[in-house]
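Excluded from the complex is one protein chain; the other protein chains are retained at their positions.
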Amino acid sequence: MYAQMVKSTGKGVQSRDDMSPEDKAFQDRIDRGEKIEPKDYMPEAYRKTLIRQIGQHAHSEIVGQLPEGNWITRAPTLERKANLLAKVQDEAGHGLYLYCAAETLGVSRDELVEMLHSERMKYSSIFNYPTLTWADMGAVGWLVDGAAIMNQVPLQRTSYGPYARAMVRICKEESFHQRQGYHIMIKMAKEGTADQKRMAQDALNRFWYPALMMFGPSDKDSVHSAQSMAWKIKINTNDELRQKFVDETVPQAEFLGLTIPDENLRWNDETGHYEFSEPDWSEFFEVISGNGPCNAERLSTRRKAWDDGAWVREAMLAHARKSQKRSQAAE
Amino acid sequence: MTHENEWPLWEVFIRGQHGMSHRHVGSLHAADAEHAIRNARDVYTRRNEGVSIWVVEAKEITASNPSDKGPLFDPARDKVYRHPTFYDIPKEVGKM
Partner (left out) sequence: MTLSAAENPLFEFLLRQGDNALVLGHRTSEWCGVAPVLEEDIALANMALDLIGQTQLWLGYAGEVEGAGRTADDLAFLREVYDYRNLLMLEVPNGDFGRTQMRQFLFDAFQVPWLTRLQDSTNTRVAEIAAKCLKEALYHLDRSSHTVIALGDGTEESNRRMSDALTFLWPYSGEVFKVDATDHAMAEAGVAPLPSDLHSVWLETVERVLTEACLTLPEGTFAQSGGRTGFRHTEHLGHMLAVMQTLQRSYPGAAW
């Protein structure tokens, strides 16, 4: 999802026999549904995996500001402009909450940002796709936020306290995001002009498979996922979430009068689920290894913003230190 | 690369509309306390959540040690007589 293919130990679920007494007690706490807090004992692998996962999630929110930010200055009405800006601002907020959650694990925000900029950490593949028309603001809200919510709701129960609390706040705030996007789609696809309908269908065509990719490749055999699930930092498998997403989204597309770009899409009465085509996973691996349509641009935008802001961060701190000295001298 | 210009981390506490105590809502970075208050206003009260903000630099917080959890908190467990349900009051007396 926003954290795709997070590596854990790479060795599958550690068996109880291989656990130290502390690790056994730790796993017992998780199994009992207790929350792990920053100063509690935790295995090093748990801590590291969490930093990777929360960091990736945070980076996704920050880079995720860009494709939608691309349309803030072109929003068609004052109200749409305010809606979109508020939504993209929320994403900055969500990035902020998540960085703070990661910081409780002993890594600083600046360290995480640096790892993003030096490509030692990743962000979700979805944000490497371009937003080409206003309908993309609808599609992104509807599909991308829709997919994200599916992943984030269960994460409110994740075992790490600060992460779970950040997710609670994020889910609460995010409830308007998907509706905002779908509302744009209604205006364009259902009530709009021929041009607008065409834009809406085009946006769905371009975002459907990238949205399915957000859940990551099938992980039913993944050793990383199994360990993460044992630690309750991953709650559902990628396939479960993807199926749930398709099942919920298809009727929404029908309501809009839009066609999902998948000839194999059909309802299966026996399973009670839709059958659908897998996305092109070779494209997914290209995108996460840096070859998506916008990878270079997104990263260079983030790096430039960070570098351009260096003097501001430095100066604000310098001023704070000077004023502190001055007030101490005055006492 | 050093991070000497990273702003310190602050913990933010907000009192909502309805007279409840200040509640920890999250953290943020700011150059100093006043800046932290302004940032808290912008980050944590966007949805009309608060009427009062406290900030404290994270490093100034002293927290109880998790390994002391037993001695700190277990002794309170068996003091059931501190809770109203411990005392049986005859129904005839009514609500108390």
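Letters A and B mark the chains as written, and numbering starts fresh at 1 in each.
Operating definition for what follows: a residue touches a chain if its C-beta (ideal position, glycine included) is under 8 Å from a C-beta of that chain, and two chains touch if they have at least 3 such contacts.
Computed from a predicted structure; not experimentally measured.
Within the full complex, the residue among A:191, A:221, A:263 or A:331 touching the omitted chain is A:191. For subunit B, the residues touching the absent chain in the complete assembly are 7, 28-31, 34-35, 38-39, 41-43, 46.
The chain not displayed touches subunit A at residues 62, 65-66, 69, 72-82, 85-86, 88-89, 92-93, 95-96, 99, 134, 184, 187-188, 191-193, 195-196, 301, 304-306, 308-320, 322-323.
As a working rule, only the chains that are shown with their structure count from here on.
Centre-to-centre separation between subunit A and subunit B, using Cα means, comes to 28 Å. For subunit A in complex with subunit B, the touching residues are 37, 39-41, 89-90, 93, 96-97, 100, 103, 108-111, 114, 165-166, 169, 173, 310, 313-314, 316-317, 319-320, 323-324.
Within the complex formed with subunit A, the subunit B residues making contact are 1, 3, 5-7, 9, 25-29, 31-32, 35, 43, 46-47, 63, 65-66.
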